[in-house]
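Got a structure for you, written out below as structure tokens; questions coming shortly.
Only a single protein chain was left out; the remaining protein chains are all shown in position.
For chain A:
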Amino acid sequence: MVYVASWDDFLEKSLLLFRSQPDQTRYSTKYRHCDGKLVLKVTDDKECIKFKTDQAQDARKMEKLNNIFFTLMANGPQADISEVGVKEQIEAQPAKKGRGRKQ
């Protein structure tokens, strides 16, 4: 289990992972009120990245990530997430995967 220290790193890696394996990737959140801990996990069953925190500020960042994933997963991996406030560098990588599904 790979814990990523930086939020931005985690964000970027999880989006890359999802875009490369949209059918296998899942995003998991575990919250323990009694411990005040939050753990996020993104995996495609081959690679796995995690982020853990006990900070309230990270909960706000997680909300953004939730929105991003909801948008991507409900609309498809090619969905435009710019309105969710994602960094430009991620947008600059258009999904090159074949669009076999949509044909």
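Quick note on the criterion: a contact is a pair of C-beta atoms (placed from the backbone, for glycine too) under 8 Å apart; a residue touches a chain by one contact, two chains touch by 3 or more; residues count from 1.
The criterion applied here is as follows: contacts and distances are computed from a predicted model.
Per UniProt, the protein behind the absent chain is "Signal recognition particle 14 kDa protein"; the candidates were "NADH dehydrogenase [ubiquinone] 1 beta subcomplex subunit 4", "serine C-palmitoyltransferase", "Signal recognition particle 14 kDa protein" or "Transcription factor IIIB 50 kDa subunit". Contacts to the hidden chain, counted on chain A, fall at residues 18, 22-23, 25-38, 45, 53-60, 62-63, 66-67, 69-77, 100-103.
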